[in-house]
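Okay, here's the structure, questions in a sec.
One chain of protein is taken out of this complex; the other chains stay put.
Going by the order they are written in, the chains are A and B; count residues from 1 in each one.
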Amino acid sequence: MVNPILIIAITLASAFFIGILQVYSKLWAKVFFFLVLIFDFVAAGANFYGFLSGKITSPILVKIGGFPPPIGINLFVGKAEAAMGFLIFTITLLGAYHLARRGIPEPQGKAMVLFLLLSLGAAGITFTGDFFNLFVFIEITSIAAYGLVASAKTEKSLEAAFKYMVIGSISSTFILLGVVFLYKATGSLNMLDIAKKVKTFPLTPVFSLISLVFFAGLLIELEVFPINGWALDVYQGADPVVVAVLTGAAVKAFYLIFIKAGGYLALPSFFQLSLIFGGGTYLVSQFLAWRQRDVRRLLGYSSVAQLGLLILSAGFFLNNSLPSSSRHFIALAIVLFVFNHSFAKSSLFLLVDNVETREMEGWKGILKRNPLFKFIFSTSVFSITGVPPFPGFWAKLLLIFAIPKEYAWVVGLILLGAVAEIVYYFRFYRIASDGEGEKVKKNLASPLAASLILITGGGVAWSMFSGYMGIMFNSLIIVFLMVAAAIYIFGFSKPLQWTASLVLLGYGIYRFLPSMKANLHGFFLALVFFGGAILLFATYPTSKRLSWSFYPAYLVVIFSLVGIALSTSWLNLFVYWELMSWSSFLLVNMGKKAKRAAWIYAIFSSAGAYSMLAGIYLLPKLSISKIGVTGVLIPVLLITGFLVKMATSPLHIWARDAYGESPDEFTPLLSGIMSKIGVFGSALVFLYVIANISSGPALRYGLAWLGVLTAFFMTLLAVFQEDLKKLLAYSSVGQVGYILLGLAIATPLGWNAALYHTVDHFIFKGLLFVAAAGIIYRVGTSYLPHMGGLIRRMPLTFLAVLIAIISLAGIPPMAGFAGKWLLYSALIEKQWVFITVVAFLASTLAFLYCFKILHTVFLGQLQDENKNAREVPFPIAAAETILLVATVAIGAFPRLLLDPINKVLNKIPGMKNSGLFYEKTLGAVSKLGHWNALFLMVFTVGSFIFALIFFALTSARVREVKQLDVGYAGEVPRQVEDLHFGYDLYAHFRRTVKWLIYPLVSKIWKGIYEWTGTFAEVLRRFYTGNINTYAAYVILISILILHFFAGGK
Amino acid sequence: MFFFASSIALILIGLYAVLVKRNIMKMVIGLSIMDTGVNILIISLGFIRGKTAPIINAKDLLVRTSSKVVDPVPQALVLTAIVIGVAVTAAALSIVMLMYSKKKSLEIEEYKELKW
Partner (left out) sequence: MRKWIAITFLLILGFFMLRIAGAFPFGENTWKVARQYVKNVTEEKWWVAEHYVDKGIKENRGSNLVTSIVVNYRGFDTLGEVTVLFLAATALAFLLSSCTCFRKYERIEASLILKTASDTLYPLLILFGAYIFIHGHLTPGGGFQGGTVIASAVMLMLLAHFSFHPNHEVLSVTEGLAGIVFAAIGLAGLIWGRSFLANNILPLGHWNRLFSAGVIPLIYIAIGFKVGSELSGLITDMFKVTKEE
């Protein structure tokens, strides 16, 4: 244990000493400066460690002057104070080191004194146990901050410092008045003593007013909306290093005192106060940041918002009516939030210091050429926005689940703000990762340290969280995730990464084989593992040009999927879900033109995930089993999250570009497996939640419509797509619509259809996307009018695509037919007439795009630039072959797939006896009819071979058309594409259904985004930049606080 | 009561300058006035009618002192508050001087670069 007074006294004396030393030697002053900071760091660390390890059991009470508490001033250092002290000095040390490497502003000695005293003031605020002493330390912090904010001596920084100074003075006047009145009312200045007296005090309205004067001052310092204009200006105008220390250390000290004072003064309206100001600040600031162009101000809004969340949590923490376990959780959440925000935001501001420009546009592509910068930037951004496994994520979870259900609206508010936060942070991320930017300065040691601390903290938080929430994370999955991280860290060569990933996956299959039981979990687990292995195998040929983080992220996706499939608790599922979403975001973002798509993907994924989280929060228990809930809200919230991943309309708009622009190696997984895990989740919701509510049938009917409309519209859109991958994307989304429809029917036959189609769709869509990857690899484009005639160059791929398309179209004899047959049987059995009609229509439409793929890619004339294209490389061909064989085999013997599905369904109550049985001659028989797959297969293949022979004999009469032969006479060519035979193949049809393909949904989403942005931009004018106005806001808000929160008159 | 009212009036006058005056120098003066008001308020809160200053320089003050002198704590506090006020004013003035040296203006309208 180090006596806290030593930290303060020695730092003070050293500040004086540096004042002398700088007269004689600048170097020694600097050395001494760092020695002091290191001493502080070590001493504060020792105290914190003492508390952590249990060596110090009771709070350290330092009696200054030797007088017992109410008489003399004393320092009170408990666990929280020790932790905060450590945090303050860590951040200061990081900031000081960064500053020293960049160059301390002249005159250096003075600047160092200011820096030292800033951290000292913050530590004093933290440690002191006396209200007036608190005021003194607040002033020390403030004056040091005024000086440092102005230290750049530019017009901007001076303006910021002046505003800070004016508002800071008003704030400290309030604090001083509050303290003096407190003395007058209680006869003491000692915090603990006052707290003790307040308990015996009849809490008169006047005493509330006194507390409120004090809290009004603190709330100004805590930058609550709308009295935070000065703070935003400081963030924008001051030296980023100073801001890093201010927001990372000083403001946090103010926050600690806010909580402590809230506890000591027992203000009855404290909860309302913190709820309104914290919640309001949080929500408003998250939106105000949307259109912000200045990076520093954007980070400022974010800081303010985070602080708002902290204030909100403080209100809950001090609310006595909450059970003590909840308050314990909230305390933990607060610790994690503070830790997370301090390091992440400091690190971001230190990064900002490395970039010359203030405008966000100047950050364009900055991540590309600066790998270390990218690592730090990503870590910090992910951490702040609450992406697992960083501490912010766990903090959010802990906080949300500790909030009692009667404040569910607060949870809604928190999650809404979190989505808004992701919108603007990832807009920033998108701009920073888009294109090739300049190299930046390389002063990255401090931010790197901060991000490493964050990662460590995330790991610790994870283990802590598991303990507290009683959720066991499968240790094997954790190990696998760690191996993925190790691959990331060590890099290796890409083929080696590929090999390692395959080996890991193989080992995973071996270890998880016992878990692949005949139930829903085992079914999807098998799909993930075997499907993932095939698709991973196919990525080899292009692996060399992939980003070095491709395989690690890929593995994280797969093992998160495994985790989801194995989850027995909703919360556990959610954690893996987020992990999967964000690692797949990284993968999508690796596409060259995918930045915008990835951004939209991130927004939709997280909005969906938070909706799911809200649903989970409302569930009476967390285990995935039958749950008695009423009302339609919970299932809707839950299923929204899964529907986003399935890209069900109207949540589909992310899908086209995310599929289309993501790396070709990743798209098969995205479509083939990740959308299926949405199916898994939806199935769970149908099974355990929707099945038990009274409005279940209506909800199912609604979802069925959603599914079928998705199928219809996406198919329609696919028809007019001119980009191979985007076409397949729409197709994929549409097909998943059928699966949702099958689930929503909720009869055994319907589920049979859904599960069958799940696997089947993986097979043919995986095949198509793998083939597309191969074709694009050889041809170099995914733009359909640049292809054609590839049948001569890639016969195997042609065959594979042909079979896949037959399967997709649901034509017998391929595997797809059985799915369609089952679905229609189920629909007819259910007697949903209109839905059936639309489903039929959609299926028919699918022929159009199926033909288009085949026709435009493989048939016709070979383009000149593709003359040298060869068959796809071996691993892709192998994957194609495997999937091809699977399609044909299941087509001929559907029981290969139907039997396991029936086994699964038999385990589910209410799904037994699917009404499907088998006969030797008739094949599969349902109530409505039968089909004999093998016979069909033999028959069709036979006729095909017959036709082929006939065609071969007569092919001499076929005339070869020239390339760029115009297919439609009378059209006026406007551009080169018009001359391609396959371009705008369905132009006439398109004109007919123009009104149907009007992009209504994307316009609506875009409108929501734009309008919110515009609204925020207008609202932002509220910060006029005029200090008179800011001061007027401060006075107005103080009056309101005094009027509305004082309690009884 | 008069002391309370007048010291609060001083605080309000100071704040008025901060809220209304367009000249940053006048705003700093306002802050200074506000500080003075606060200091007077603190002192008047410590006053007890009919008691003497808390300086025990006579023998008769040594016994039952608490019934003979005014509350010394606010006086001690105000000493600190005054010094802090001076310090803030000094810092503020140096910032104002620098601001003036950059733009040659003390008008608040000139200093609205940071906003929104």
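In this section, a residue touches a chain if its C-beta (ideal position, glycine included) is under 8 Å from a C-beta of that chain, and two chains touch if they have at least 3 such contacts.
These numbers were taken from a predicted model, which means no experiment stands behind them.
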item: Chains in view that touch the one left out, judged over the entire complex; value: A, B
item: Contact residue for the chain not shown (choose from A:2, A:140, A:250 or A:924); value: A:140
item: Touching residue (missing chain; options A:47, A:92, A:119 or A:151); value: A:151
item: Option touching the unshown chain, where A:33, A:97, A:132 or A:642 are the choices; value: A:132
item: Missing-partner contacts on chain B, residue numbers; value: 1-5, 8-9, 11-12, 15-16, 19-20, 41, 44-45, 47-49, 51, 53-57, 62, 65-66, 69, 71-73, 75-76, 79-80, 82-84, 86-88, 90-91, 93-95, 97-98, 101-102
item: Absent chain, residues of chain A that touch it; value: 3, 5-6, 9-10, 12-13, 15-17, 19-20, 23, 62-67, 70-73, 106-107, 110-111, 113-114, 117, 120, 124, 130, 132-133, 136-137, 139-140, 143-144, 146-147, 150-151, 153, 177, 181, 184-190, 193, 197, 200-202, 204, 206, 209-210, 213, 1028, 1032, 1035-1036, 1038-1039, 1042-1043
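Following the convention adopted for this analysis, only the chains that are shown with their structure count from here on.
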item: Centroid distance [mean C-alpha coordinates] between chain B and chain A, Å; value: 50
item: Interfacial residue positions of chain B with respect to chain A in the complex; value: 11, 15, 18-22, 24, 27, 31, 34-35, 38, 41-42, 45, 73-74, 77, 80-81, 84, 87-88, 91-92, 95-96, 98-99, 102-103, 108-109, 111-116
item: Touching residues on chain A, where the partner in the complex is chain B; value: 132, 136, 139, 142-143, 146-147, 150, 153, 155-156, 158-163, 165-166, 169-170, 173, 176-177, 180-181, 183-184, 189, 229, 232-233, 236-237, 297, 1017, 1020-1021, 1023-1028, 1031-1032, 1035
